[in-house]
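Dropping a structure here in structure tokens format, bear with me for questions.
With one protein chain held back, the other chains of the complex are shown just where they sit.
Every chain is named by a letter (A, B and C) in the order it is written, and numbering of its residues begins at 1.
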Amino acid sequence: MTVQSSPPAPSSVPPVDTVERAAATPDETQPHAALGLRDEEYARIRDILGRRPTEAELAMYSVMWSEHCSYKSSKVHLRRFGDTTTEAMRARLLAGIGENAGVVDVGDGWAVTFKVESHNHPSYVEPHQGAATGVGGIVRDIMAMGARPVAVMDALRVGPLDAPDTARVLPGVVSGVGFYGNCLGLPNIGGEVVFDPSYAGNPLVNALCVGVLRHEDLHLAFASGAGNKIVLFGARTGLDGIGGVSVLASETFAEDTGRKKLPSVQVGDPFAEKVLIECCLELFGGGLVVGIQDLGGAGLSCATSELASAGDGGMHVDLDAVPLRAADMTAAEILSSESQERMCAVVTPENVDAFMAVCRRWDVTATVIGEVTDGDRLRITHHGETVVDVPPRTVAHDGPVYERPYARPEWQDALQADTVAGRPRPSTPDEIAGQIRALVASPALAPRTWVTEQYDRYVRGNTAAATPADAGVVRVDEAGGRGVAVSIDANARFCQLDPRVGAQLALAESMRNVASSGAVPVAVTDCLNFGSPEDPAVMWQFAEAVAGLADACAALGLPVTGGNVSFYNQTGSTAILPTPVVGVLGILEDVARAVPHGFGAPGDAVWLLGE
Amino acid sequence: MSRIGVITFPGTLDDVDAARAVRYAGAEAVSLWHDDADLRGVDAVVVPGGFSYGDYLRAGAIAARSPVMGPVVEAGRAGMPVLGICNGFQILCEAGLLPGALVRNDGLRFVCREVGLRVEADTAWTSAFTVGQQITVPLKSGEGRYVADAATLDALEAEGRVVFRYTEPAPNGALRDIAGISSADGRVVGLMPHPEHAIDALTGPGTDGLGLFTSVLRELTAAA
Amino acid sequence: MARVIVDVLPKAEILDPQGQAVARAMGRLGVAGVADVRQGKHFELEVDDSVGDAELEHIAGTLLANPVIEEWVVRRVS
Partner (left out) sequence: MARVIVDVLPKAEILDPQGQAVARAMGRLGVAGVADVRQGKHFELEVDDSVGDAELEHIAGTLLANPVIEEWVVRRVS
């Protein structure tokens, strides 16, 4: 736990499960099921490697092949986004699906990157830190594109306002979003707060970040050029967020020295991230970075395997070089740690000194932990022994892909048939007054100021519209006045009734919000929050929503540039309402001409457009 | 042209905004770095808002002890105009340049809202206003509640050193609704709300905040 | 009336950004010899003599500390 001294010396080095040892002990049983791997997935790993995986390899495959990282249940459906995106729709895209975030040309040499991501489960376990680290994660995705983050938004869904746990979750989530975003100096330019019983045991915290860059500053995540160095920089690596992998640790450590069950929560340090942002921008500005990747879920497992598989060679990483915060961490723990506020860069050897100098100026810890090698293997050593030796693509990209069965649920017809037509209508003045009172008192319609007052919307001085506007508007270029508008929307009750049309309505709403701020909509990001993909009814909702969104995007000529899928949002066997959250980005040539929200001056005419 | 320094500490957020306000007022903004040993010959200094060092210990506590603050304290005591905004105000109090302290809002939550302020004193940073004038600027802070012992508060009021007061009851519980105060000579001013976010109707509630920056500029050109 | 103190600290395996910021500051401010700092919360309660240890433990673990990320110690001082 020291901060200034070098990594703690290992006091009792646990037996290292090396590649050599794995080859020699093919029959050793491994806890693959406890790590979430199915028997056939485990068998495939053994097939790929031609031996049993080491503990560290097993940890890497298990996190990278998880639903969250591999998109194994959603992949077959998400292809539809790619299939329906035409060349014309791609015209403005400098980077699209598959990168950390999509990048859109907004004119005059400026580009904007934006993406929404979920942090649902952690925000249930620990609302404040869960939501805070959700903001931190999406901001690092944006930084990894070479952009300066300039604004955030948050779409929140919680149980009914009077449900007991909402009093724990909502204030915690809002304080977490505010704490992290405010401390990072990113204006919060909008979002949603929705109450529904289906979220009572499974709140949704979707965070969106917008970043700005010049075209020439675009950075992509790849490790190329044998001899180039891999630099890990930012926070030290600790035992936080290891969660599942502690199964391995408890096998490695004897009972008495055994690790307590490690919490899977992470604690955010927005100050460290703010410094990391400025440090990264200075590194980009100095031309010191070949490739870069943020460390999010799956930590170093993800960063190393993705950088290596996107590059043109292999990679060697030495875990002994990784600055640690806890003593005696195993290779599996170091590789799976989700410690926040870390980035991984590929740097040419001649730039390493300059890179380190920038990091020192910002007081950011930076360490060379490996290099790009010839060949095509990702090799990781620990205590001088090889603990990982894998083809990186098999970890990062060639995970399992499932065609999960899906079926329209039987109850769908009854649900759709249950319209308001049969409901009693208020007829007496008292009844009507009662309904009006109920509406006015409804949390669904209440002002959001309790939330938005906890968020800084002024910082950076470029916010042309935020709450209570329909879309947030930020100026991108102070000299030219160019700007962007962003809105994020979903109506899950519509989606419950008809997931295909519901997703389209979310897109339409978001697009209307952007258009009514005076901007031209140009790109879409989405966060698809659903229940368990193993439930055919949920899978149907998912398939319908994706198809509906893809078709609508194609019809409107808007490309989906990236997003996130969050499955297993359910309480027991009850899924949340299908909640595809859609974010739309629009361009304003002159933010000064953004259309303000609300009525203007007395005497102005009021028009109703549409049917 | 007058040169006004804007300090950046690790975790400072509103330095770009403060520099913009300085430029809008017609002066040159000079970046100063927390590690600098001198003030690079500037005529005045703005200590901007943000969360220096994360505000983890106490807001402003660590920044107040960084290298650049030595010369700032010295120059401020000798009469150089110094403005501390939000975190900058907290830093000036922690550095002993201004009396009292800023503590957690009484509602325990961060508050971001446009507030009305009454200008109550004629200082180096408020000469462009008339005493009694009301202005609107954003307030955005979690630790903005001004506190000091009763004797200090009485003295501040008696000496005309309460520069800004909230026109509504203070949203953070600040004692006697104090939003900003000055040094005895009126050259060093600190306030919680953010005048640098009220310099352009496009991005803020109006342009009232610009007055602080034009005030000091007038002061500096008159002296030159 | 008894006086009870509850000290709350982030769990050892959890990041303590506050403590780290203070520790780094000490280095920069020329304070030598401080190797590590952890920062937590300190509560002083005045409680009726009727309040037992189990109840104090309960108060600490539900209201004063967040068991997911913090650990705590309760002690009676008078």
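Here, contacts are C-beta pairs under 8 Å (C-beta built on N, C-alpha and C of every residue); 3 or more make two chains touch, one makes a residue touch a chain.
Note that the structure is a prediction, hence the values are computed from the model and not measured.
Asker: Give me the visible chains that the unshown chain touches, in label order.
Answerer: Within the full complex, the chain not displayed touches B, C.
Asker: I'm checking contacts with the chain that's been left out. Which of B:Ile4, B:Val68, B:Ala148 or B:Leu220 qualifies?
Answerer: Checking each option in B:Ile4, B:Val68, B:Ala148 or B:Leu220, the one touching the absent chain turns out to be B:Ala148.
Asker: Where does chain C touch the missing chain, residue by residue?
Answerer: Output for chain C: 1, 7-9, 19, 22, 25-26, 29, 31-48, 50-51, 55, 58-59, 62-64.
Asker: Tell me where the left-out chain touches chain B, residue by residue.
Answerer: 57-58, 61-62, 65, 93-94, 99-101, 103-108, 147-149, 173
By our rule, only the chains that are shown with their structure count from here on.
Asker: Taking each chain's centre as the mean position of its Cα atoms, how many Å separate chain A from chain B?
Answerer: Centres of chain A and chain B (C-alpha means) sit 37 Å apart.
Asker: Give the residues of chain A touching no fewer than two other chains, as numbers and ranges.
Answerer: Only 269, 271-272, 363 qualify.
Asker: Which residue numbers or ranges of chain C touch two or more of the other chains?
Answerer: 17, 21
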